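Note that one protein chain is taken out, while the other chains of the complex remain in position.
Just so it is clear, A and B label the chains in written order, and each chain counts residues from 1 on its own.
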Amino acid sequence: MHYESEIREPLVLGNKSYSDVTRDVAAPVEGKANKMWWFAFTLATIAFLWGIGAMAITIGEGIGSWGLNKTVGWAWDITNFVWWVGIGHAGTLISAVLLLFRQKWRMSINRSAEAMTIFAVVQAALFPLLHMGRPWLAYWVFPFPNNFGSLWVNFNSPLLWDVFAISTYFSVSTVFWYVGLIPDFAMIRDRAVKPFQKHIYKIMSFGWSGKAKHWQRFEEVSLVLAGLATPLVLSVHTIVSMDFATSVIPGWHTTIFPPYFVAGAIFSGFAMVQTLLIIMRKVVNLESYITIQHIEMMNIVIMLTGSIVGVAYITELFMAWYSGVEYEQYAFLNRATGPYWWAYLSMMTFNVVSPQLMWFKKLRTSIMFTFVLSIIVNVGMWFERFVIIVTSLHRDYLPSSWSMFSPTYVDIGIFVGTIGFFFVLFLLYARTFPVIAQAELKTILKSSGESQKKLHKHE
Amino acid sequence: MSKKLVHGLFDDDDILMSGVKAVRQKGIDIDEVYTPFPVHGLDKAMGLKPTRIASAAFIFGIIGFFFAIWLTWFMMIEDWPQNIGGKPSFTWLENMPSFIPIMFEMTIFFTAHLMVTTYFFKNKLYPGSAGINPDPRTTDDKFLMEFFVDGDTSNLEAILKDSGAIEVTVKDIVEEEKRNLWFKLPPKSASVVVILLGLGLSSCSSDEPMREPVSVYMPDMYHSVAYEPYSEDPNGINSMEARTPVDGTIKRGYVPYDIPNTNEGYQEALMNLKSPIASNDENAKYGEELYNIYCISCHGINGDGQGKLVQNEKFLGVPSYAASRLPNISEGSIFHVITYGKNMMGSHASQLTWDERWKISQHVLKLRSQLK
Partner (left out) sequence: MSQKKYWKGIEDLNEESQIMQDLRNKEFVEEIPTDDFLGDKESLESGSTTRRDFLKYIGFSTAAASLAACEGPVVKSIPYVVKPDNVTPGSADYYATSISDGHDFASVLVRAREGRPIRIEPNTMADYYSTTNARIQANVLSLYDSNRLKAPQKEGEEISWSSVDADIATALATAGDKEIVLLTSSMFSPSTKEIISKFSEKYPTTKHISYDAVSSSGALDAYETLYGKRALPLYNFAEARTIVSFGADFIGDWLGGGYEKGYSIGRNPKQKEMSRHIQVETNMSLAGANADDRYSVKPSEQASALIKLYNIILGENLATNKTPIDSKLAAIAKELKNAGSKALVVTGSNDKNLQILAMKINLALQSRAMCVGKPVFVKEGNDNAVQQLVQDMNSGKVSALICYNVNPVYSLANSVEFVKGMKKVETTVSVTQFVDETTKESTYNLPSQHSLESWGDAMAVEGEYSLMQPTIRPLYDTRQFQDNLLKWMGSDEDFYSFIKNNWKNNILSKKTGSTWNQTLHDGVLKLSLDPDMPTLNEVDMAAVAKAAQKYFKNAKGIELELYVKAGMGNGELANNPWLQELPDPITRTSWDNYLTISAAHAKELGLTNWNVSNGALNGDIVKLSAAGVSMTVPVFIQPGQAYGTLGLALGYGRSEGVKDAMKTGVNAYPFYKSFNKYASSVSIEKVEGEHEFACVQLHHTMMDRDVVQETTFDIYKNKSRDEWNPINMLATHDGNQPVSKIDLWDQHDSDIGPHFNLSIDLNACTGCAACVVACHAENNVAVVGKEEVRKSRDMHWLRIDRYYSSDMTKEKAKAEGLSGVTGSVDMYHQMEVASANPEVVFQPVMCQHCNHAPCETVCPVAATSHGAQGQNQMAYNRCVGTRYCANNCPYKVRRFNWFQYNGNEKFDYHMNDEVGRMVLNPDVVIRDRGVMEKCSMCIQITQAGILSAKKDGRRLEDIDIQTACSSACPSEAMAFGDINNEESLIQEPLHDDRKYYLLETVGTKPNVMYQTKIRNKNS
C-alpha cells in the first residue's frame, strides 16, 4: 500500500474511520434541515420566483421588455450565459483534469463542484433559450427534419456549435456525475430506514451492490470519462468564445479568445466553488473533509488563472494597438475610456488586481478573505463578459448606429432569478445527495487521513 | 446435497486483500467480493479479466466521428447546399473547417453516452433495480467475500477466519436467487404511458377530411395581416377585398373599349372598327394558339361551330363562321363579340387582353376564309 508522506498536510482531518465517513456524508440527508438552510432556501426561492415572473413577461410580451436595441442585440442575456457557463467549468475540471493528474485533494470537493457545474449549466442554458425572439421554436436549433422540406440547421454558425457543445457538455457532465453518485446512493439506500426514502434511493442507486467487477468497470469508465471530459471542458468555452471570435465586430474578432475564455472560466468556476463550499462545509459540518488545505489549493488555481486572464487583457490591448486597425484601436480605447469605463475598471480591478493578493499565504488560507474574494472574482468575471459584449457592440463600425444599453427590471429579474434557481437546486442537492464522493474518499482515507497518517508515523 | 452460500465479512481493505490472496492460494475461486469502495488491485488478486469497456468506448468514438461527418455532409452539402455567407458548400472538404467543432462534440457525445450505456447494461444497473449486496454494511465500511459451495464449507470457513474475517456465515440456498434477472417488467405506470402514446399517435391519422379548423400553436405569421386577394376585408362592400376600379379610369397598359354593348354599338363595330395590330403570320399564329385555348370547345377547331361541348349537346346553336352562315361579320364585330359576348356566349374581356382579342379576331377571319 502506498502511503503519502506525512510532510503533506492530511486531506481528511480528525480521527475518521470508514464508518465515520459514511455517517458524516449521510448525516445531512438523514437529518433535519437547520434554520440556516431554510433561510437560504426561502431567499433563493423568492429570487427564483421573481425570475419566473420576469421570464413570463419576456415570453408573453417579447424581448422588447429587455433593454436591448438595434445596435446592442445581446447584453445581459449572453453575459449571463457566458458567466454561468464559465462557472460551470470548475466542476468537471476538478473531477476530470485533477483525476487525470491524480490530485487526491479533489475528492472532497468534486461532487459538489460537479453539482455546481450542472446547476450552472442549467442556468446558462436558460439564456440562449430565453434570448430567442421565438423561444417556442428553440428546437429548431437541433438537426431536425421539418415538415416543409429539407430545412436543416447551419453548421457554419458558432451558435450552432454552441448548441452541440453545451448539450454535449451538459449531458456528459451529468452522466459523469451520476456514475459517481450511484455507489453513494447505494450507501444511503442501505442505511435508510424510512420506506419512502429507501424506495427513492433504491431507484436512484440503480441497484448498485459494489461487486468487484463493477468497481473495475467503474474505475475504467471514470477514467475514460475524465479523459473525454477534459478536452470537452476546454472545447466548451473555446466554442463559446468562438461566438465572438469568429465575428467581424471589433473587440470580438480576436484569436486570443479561446484560451483566454477557458482560463477565465476556470477562474470564475473555482471562485464559485469556493463561495459554495465555504458555506457548505459550515452548514453541513464538513470541515474535516473540506479543509483549509483544499481552500488554499483552489486559491492557488484562482491566482494562476487570474494572472492568465490578466495577461490576456493586456495582450488584447497590445494587439489592438499593434494591429493598426482604427476600429480595433478605438474599440479598446472606448472600453477603457468610453461611457462604459466603469465596467472595464471593475473588470480590471476585480479580476487582475484582487487575485494577486493570493500570493500572501496568510490571505489565501483565510476563510473569510477567500469568501469575499471569491465573490469579487465572480462579479469581476460578470463584468468581463459585459465589457466584451456590450462595449464592443455599442460602438462598432458606423458611428451613426452607436448606441447605449441600460437594463430593465426584467433583465435584472431574470438574472437574479437564475441565481435563485441555482441556489434552490444546490440547496436541495445539499439536503438529498451525498455531497462528498464518499466511496472515492474512503480510498484515500488511509493514505491521506489525519489519523492514519499519525498511525503510520508511530510505526 | 444442497448448494451453500458462504459469506466472509472483513472490516479492512488491507485484510481483505490478504484474505483474497490466501483463499486464491488455496485454489478456491471467489464468486464475488462486495466492497464499499474500489479496492485497488482487488480485481487482479481475484483473477478478474481486465475490462474491455475502454476499447468499446474507442469504437463508439469512431462511430460518433463518422456520424458527424455524415450529418454535416448530408445537411450542408448533399441535401440542400446553400450559399451561406459565400462559404464553399460545393464539397464537404472545402466546407470542413466549419464542421470541426461539430465533429469533435459528436465524437465525445457518442463515446461518453454509449460507453455509459454499455456500463449500465453490463452491470445490469437501471432505475429501480434492487440492490443485491448480501449485507447492507458492504456499502458502509465492510468487505464481503461470497462463495457458492457444493458440499463441505468448513475448510473455507477456516481459511476465512484465519485471514481475518470478522464474521463468517453459511446458509443454504433455498431458491434460485433472481440476481441475474436484470430485466423486470416495467411498472404499471410505464405501460399506461405507452398505451396513451399509442392512442395519441393513432389519433394523428384519420381518413376523414378535416372539417374543423386546425389548432394553431403560436400562430407565427401563418395568416396574412395585409388583405390578400379575395380575402375578407371589413372595409369593402360585403366585406370583399376585391374591389372594382372606378368606372372611367384607365390603368397603365389598358386600352378601354368605348363602343357600348348595344345593337347600335355592334353595328358601329361591324362597320367602323378596324384592327390596330398588324395582320401577319406571327399574330395569326398567336391568335390560333389562344383560339385553341379559349374558343375551341364551342366553336370547334375549324370554326364550324362543332366544338366538343356542341357535339356533346351541352351547348347548342353555335354558328359556323362560314360566310354562308354568318354573312355579316368583320374583325371589328368579332372583337366586339369577344369583348361583350353575344347570345349564349359570355364576355371574354377579363380573360383576354385587348391585343389578344384582336389576334383571335384575326384567326377567326382566317378560319372563316377556309370554311365553305
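As a convention for this text, a residue touches a chain if its C-beta (ideal position, glycine included) is under 8 Å from a C-beta of that chain, and two chains touch if they have at least 3 such contacts.
What you see is a predicted model; the values in this text were computed from it and never measured.
Residue in contact with the omitted chain (choice from B:Leu48, B:Ile301, B:Ala349 or B:Leu371): B:Ala349. If you put the hidden chain back, the residue from A:Trp37, A:Tyr178 or A:Tyr409 that touches it is A:Tyr409.
Across A:Thr22, A:Thr79, A:Thr92 or A:Asn156, the single residue that touches the chain missing here is A:Asn156.
The omitted chain makes contact with just one of the residues B:Gly27, B:Gly86 or B:Pro276: B:Gly86. Annotation for chain B: contacts to the undisplayed chain at residues 82-88, 90, 94, 203, 206, 208, 210-235, 238-246, 248-256, 258, 339, 347, 349-350.
Against the chain not displayed here, chain A makes contact via residues 49-50, 52-54, 56-57, 59-64, 67-71, 73-74, 128, 131-135, 137-138, 140-141, 151-154, 156-160, 163, 243, 246-249, 326-327, 329-330, 333-334, 337, 393-406, 409, 413.
Operating definition for what follows: only the chains that are shown with their structure count from here on.
We define each chain's centre as the mean of its Cα atoms; on that basis chain A and chain B are separated by 37 Å. Contact residues of chain B toward chain A in the complex are 13-14, 32-40, 42-43, 46, 48, 50-51, 53-54, 57, 71-72, 75-76, 79-80, 84-85, 87, 95, 98-99, 101-102, 104-106, 108-109, 111-113, 115-116, 119-120, 122-133, 136-141, 217-218, 220. Residue ranges of chain A in contact with chain B, taken from their complex: 1, 17-19, 21-22, 134, 136-137, 143, 150-156, 158, 160-161, 164-165, 167-168, 171-172, 175-176, 179, 182-183, 186-187, 189-191, 202-221, 223-225, 228-229, 231-232, 235, 239, 242, 438-440, 442-443, 446.
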